[in-house]
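I have a structure here, written as structure tokens, and I will follow up with some questions on it.
A single protein chain has been removed from this complex, and every other one stays in its place.
After this line comes chain A, so read on.
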Amino acid sequence: VRGYTPLLNTAPHSQERSSYGLTDEQKEFQKVAFDFAANEMAPHMAEWDQKEIFPVETMRKAAQLGFGGIYVQPDVGGSGLSRLDTSVIFEALSTGCVSTTAYISIHNMCAWMIDTFGNNEQREKFCPDLCLMEKFASYCLTEPGSGSDAASLLTTAQRKGDLYILNGSKAFISGGGDTDIYVVMCRTGGKGPKGISCLVVEKGTPGLSFGKKEKKVGWNSQPTRAVIFEDCAVPVINRLGEEGQGFGIAMKGLNGGRINIASCSLGAAHACVQLARDHLLVRKQFGETLSNNQFLQFRLAEMATKLVASRLLVREAATALQDGRPDAVSLCSMAKLFVTDECFNICNQALQMHGGYGYLKDYAVQQFVRDIRVHQILEGTNEVMRMIISRNLLTEL
């Protein structure tokens, strides 16, 4: 099986391009992430996909390096880094395995939500284990009846003394069934976003069960299941923030999540440009290497240009979010929209350049294509991104 050769051995200069404009410290973070991706992830990415393995040990190794709570505060075990540092790290890790990196980013998002909106007891109870990946987390917002229309969710949480009784189900939950901590958006009040609260539900709670493991086109190194609540009793002390704040918490989590997902798409596109380039230099037809073919040269140039443009947009959005700029939400949505679309096209074109070989699972390019296809759908579809951006544009004074 012709596996995916780690980038480090082939093109240091392409790695270097992705480090332009970074501080020395960020270059160090990036180097660790690239090394980890090449040594610990890339050699296994095909097997994890084909055998649907959730690589717990590898993720725990990543957590030992500080990747479990990258933007969680250090006092509860996090690395306390910026959104830009985080983007750089996920972009690099993604070159080793998109699916696993994407899960790590979801885990990070959940850890951040507890760190930021939890009280000290909650932060101290949950964050240290999450940062070390002693425990894994899942983000539960989507339901069978509410995807894009997230605020219409139906899972109820009825207050009974010092407990909430949860009833309902969540769909498409990444990690669902294998993870330990569920950050659940549920309805404690009336209709709409203001009736939604955020609860932390621990695996093993009576009344918490899971649907069948979904069979997916990609993201196969993470299990996806429905999460079902049947009179599931959760202590009130597990609520993050006040009643009615849940939707806001969920959306703030997603701003960062969108940058992370876009960063994962970047890593895949980076890897695919590399793979395409290498293939063009080796494959011969009509008496010469494909790299002499002008159409393919131009196509490769377009791919590389869109990759650089995408990278700049993601990093700008990350900086805006870190600095709390007023345009941060728009930028995060723009980054997610533009980058997931462009990077999918880049990976898809890279597959095309491989000809028939691109369609074989022996070659890594098809896995990058399959894995990042879903980035255009989850964490808010690219259609919803347009809703957010246009709303911001049209309500500007």
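Methods note: a contact is a pair of C-beta atoms (placed from the backbone, for glycine too) under 8 Å apart; a residue touches a chain by one contact, two chains touch by 3 or more; residues count from 1.
The rule is simple: contacts and distances are computed from a predicted model.
One subunit of the complex is not drawn; among "NADH-ubiquinone oxidoreductase chain 4L", "Tetraspanin", "histidine kinase" or "Electron transfer flavoprotein subunit beta", its UniProt record names it "Electron transfer flavoprotein subunit beta". The chain not shown here is touched by just one of A:Ala46, A:Met59 or A:Leu81, and that residue is A:Leu81.
When the missing chain is restored to the complex, the residue among A:Gln64, A:Gln158, A:Thr305 or A:Ser390 that touches it is A:Gln64. Residues 12-13, 15-16, 24-25, 27-29, 31-32, 35-36, 64-67, 70, 74, 79-81 of chain A touch the missing chain (whole complex, contact as defined above).
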